[in-house]
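Before anything else, here's the structure in question.
One protein chain omitted, others in place.
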Amino acid sequence: MAQVKDFLWKPGLSVEELVENMGNIGFQSVELKKAADVIVKMKKNNSDIFLTFTSNMVSSGLRGFFAQVIRLGLCNVIVTTAGAIEEDIMKATGEKFLIGKFDSDDVELHERGVNRIGNLLLKNESYMNFETWIYSALDKFYAKKKKWSVSSLLREIGLMIDDKDSILYQAAKNNIPIFCPAITDGAIGFHLYLFQQKHKDFEIDVVNDFGNILLSTSFDAKKAVIALGGGISKHHAILCTLLNGGAEYAVYMTTAHKTSGSMSGATTSEAKSWGKIKDDSDVATVIGDVTVMFPLVMIKALEELNREGFLKNATS
Amino acid sequence: MAQVKDFLWKPGLSVEELVENMGNIGFQSVELKKAADVIVKMKKNNSDIFLTFTSNMVSSGLRGFFAQVIRLGLCNVIVTTAGAIEEDIMKATGEKFLIGKFDSDDVELHERGVNRIGNLLLKNESYMNFETWIYSALDKFYAKKKKWSVSSLLREIGLMIDDKDSILYQAAKNNIPIFCPAITDGAIGFHLYLFQQKHKDFEIDVVNDFGNILLSTSFDAKKAVIALGGGISKHHAILCTLLNGGAEYAVYMTTAHKTSGSMSGATTSEAKSWGKIKDDSDVATVIGDVTVMFPLVMIKALEELNREGFLKNATS
Amino acid sequence: MAQVKDFLWKPGLSVEELVENMGNIGFQSVELKKAADVIVKMKKNNSDIFLTFTSNMVSSGLRGFFAQVIRLGLCNVIVTTAGAIEEDIMKATGEKFLIGKFDSDDVELHERGVNRIGNLLLKNESYMNFETWIYSALDKFYAKKKKWSVSSLLREIGLMIDDKDSILYQAAKNNIPIFCPAITDGAIGFHLYLFQQKHKDFEIDVVNDFGNILLSTSFDAKKAVIALGGGISKHHAILCTLLNGGAEYAVYMTTAHKTSGSMSGATTSEAKSWGKIKDDSDVATVIGDVTVMFPLVMIKALEELNREGFLKNATS
Partner (left out) sequence: MAQVKDFLWKPGLSVEELVENMGNIGFQSVELKKAADVIVKMKKNNSDIFLTFTSNMVSSGLRGFFAQVIRLGLCNVIVTTAGAIEEDIMKATGEKFLIGKFDSDDVELHERGVNRIGNLLLKNESYMNFETWIYSALDKFYAKKKKWSVSSLLREIGLMIDDKDSILYQAAKNNIPIFCPAITDGAIGFHLYLFQQKHKDFEIDVVNDFGNILLSTSFDAKKAVIALGGGISKHHAILCTLLNGGAEYAVYMTTAHKTSGSMSGATTSEAKSWGKIKDDSDVATVIGDVTVMFPLVMIKALEELNREGFLKNATS
């Protein structure tokens, strides 16, 4: 059984050294270090890794890091929400997100045409530019075929984008499918609807994508879930690995707690009862803000995997 | 400005009296009382009320209360997730949910074929019975037509069900549409997929439902949102009222906090910056477990509305 | 094993009926109902009940309810903090607390001489009036004797107060000791210090009070803890029952979570490892705001105990 050890700083301390030390500090720092170990293990054991995140994380600067993580081969399937797709495109097409405050004068922001997501700010203008972009894109896609699964549409968008920090770009380039089971839950839903009104034979097939995500891995493959935040992204990844026999590894990272019985707060322990996580899985649940916790966990894993040659397209 | 008043119990105290007193206690009890007032106001002012809830609330005994709230005319549009649909059907067809513990031996539960949702338990068997039921239902629907929007499918299911405590039943009977923007995110998604494999021309049109939810209210109508928990249900209702000019009233109830920038934790203040909630809206954000907070808030509102004759199908 | 049952409202529903129903709803409502049962049991089994609460709860309207709970014989020992003492006195001497907002303009409040505690407001003036009152009281106490334990001082204050809704008054009148292990952590600490500067032989003996709280119960007595919120009040009650062999019953109510390893978030399960709660104890941990949760739990218990004649000074 590991001992608590006094943590000491020394100048120039690296993130890797800090997280290594955290394994002996206590409380969430211990879970954080364990999460990094589980990610190393799932990668080394060649698992199909499902990475899920929510829209607000793409509003944040984690967006480029997600793209990097995809490029380095740390995930095989992505599940996210409509907002994440929209904001990745906005950023790829030059829209700026600003740092604001949690306690803002929201009426005043609204009057200035500024939207708030926690302490981040986004102009109405960015939504208008997105509208123009997406209609033009839909025209091109429709010219190719009338019926699209969501994942094939997102891949097509990724191929149109020219931004190495884009999630859609890196996913398309590295053949990583992106699933978005609630594609209509965003501005893009409205645009799809208007487009369909004009082109009655235009069709988005969400049912077909259920098959696609099932076939993105197999019963025999080792499977792993890295769920950042909660909601349907997390649920969908767990569901689909379950239908394929269950995941061997799982890392959940969330600010929600299990006490309200929500999916967002469900821990890797609860997942065992669902057969979602196999009984002998290597699992970690980290409670905390993903903008802080995820870089720490993933950097620790990347450093180790990089040294041992497990990263694709690795930074030298 | 209201004063803090010492709360005192007297034997036989009613829920209405307690919540009335809570307005002068402090902290969340004040917000709770305000939430009841906002609900009374939205109903009296004849708003189109969007009620959203998450799947785990339907696992809980709130399910019958939601059905009652629909029957009494306290909501005009429902937004929820796939799990909520499944579990309402399971309960309507006789499946039992049990009260367990948050800290369970999950491996042992799994071996016994029991799934855990927080401190609630559900047998694998119930999922199997649901499978049989839904395939038979899909056969009937398919015989009628090949292409379904989600809301029309859910209405059809509601018409098949014979259980006055069912959400789907009461919604269908009272002409309240149920929207489920991520219908494939559940066991039902798998069943739809298998059905579609057999019947290639069977189609679920989610894009069309975006139009249906938009048309379920209008720009001129007064609109209101009661969002229980977070996730896409909450987001979808806010989005759709926004596209119709914004809601006048909003009650959010959640265990999430705004500090992580998530939709689940977003407050009614943030919504103002999105123009989601109009600047002068009547709003309340209650932090707490919905299984406790919602009955208190809604009962307070129901008592007052009942007395003043604003309830449909009212209990005498 | 209990089943989930659909909750249904009927007009005039009482708090007791609601909480009874909550036992079959799920998540925190189940824990809440259990907490009420544990309180009934601890009282019927004639336990020495330690009630602990934090200062902000006395800022709120729970203050009068605490006084009522003391009067009705539902606690034998109280542990709280300095702020709770001060604010009980302020209220007893006519100071008003107002209901404000969590998101206030705090600079503007400060300029108006108003202090904020969450969504409650208190004027600087009230602190000044308290200062006058406490100096006059200290003069009287000092005339009686030079050396005081905290609990004897608080009892003396209680005997001076004439307000049936006061905690100090009801505690003194009903011979319930109030312990305050950090009496100097408040404005009162400053006043005691100034008084001691003038009267060098004036002495507050906190060590002696440790003996007093130990002797307030016994090894053989059944012991119980109702801890509202966390901090040293909760810790002190657990510590003192532990030194007397451990509590048989415990109800913890808090918004904190166990994931940070704090005392405030510690559950009744953790307490078992400390021998704090005996292994076979009847325990419940309710997560939620005490201003909502405590009235529900305690009213349910009071109704049952009242009917069966277990309340002192009972409301007829």
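Per-chain residue numbering starts at 1, and chain names A, B and C are given in the order in which the chains are listed.
Here, contacts are C-beta pairs under 8 Å (C-beta built on N, C-alpha and C of every residue); 3 or more make two chains touch, one makes a residue touch a chain.
All figures in this text were calculated on a predicted structure; none of them were measured in a lab.
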{"item": "Residue, one of C:Ile167, C:Leu192, C:Ile226 or C:Ala247, that touches the chain absent here", "value": "C:Leu192"}
{"item": "Selected residue (touches chain absent from view) among C:Asn56, C:Ser126, C:Thr241 or C:Thr285", "value": "C:Asn56"}
{"item": "Per the touch definition above, residue among A:Asn24, A:Thr93, A:Asn124 or A:Ser152 touching the missing chain", "value": "A:Asn24"}
{"item": "Contact with the hidden chain (one of C:Gly26, C:Gly61, C:Gly231 or C:Pro295)", "value": "C:Gly231"}
{"item": "Positions on chain C contacted by the hidden chain, ascending", "value": "54-56, 59-60, 81, 83, 102, 104, 106-107, 109-110, 114-120, 181-187, 189-190, 192-193, 196-197, 202-211, 214, 229-232, 235-236, 239, 243, 255-266, 269-275, 279, 289-290"}
{"item": "Interface residues of chain A (partner: the chain not displayed)", "value": "1-16, 18, 21-32, 56, 59-65, 67-68, 91, 96-100, 103, 118-121, 165, 269, 287-293, 295-296, 298-299, 302-303, 306, 315"}
{"item": "Positions on chain B contacted by the hidden chain, ascending", "value": "26-28, 103, 257, 259-261, 287"}
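Assume only the chains that are shown with their structure count from here on.
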{"item": "Interface sides of chain A and chain C: same vs different residues, half threshold", "value": "same"}
{"item": "Chain occupying the middle, per Cα centroid", "value": "B"}
{"item": "Turn needed to bring chain A onto chain B - CA fit, degrees, nearest 5", "value": "180"}
{"item": "Distance between the centres, which are taken as Cα means, of chain C and chain B, whole angstrom", "value": "36"}
{"item": "Where chain A and chain B are represented by their mean Cα positions, the distance between them in whole Å", "value": "26"}
{"item": "Shared-contact residues (touching 2 or more other chains) in chain A", "value": "257, 259-261"}
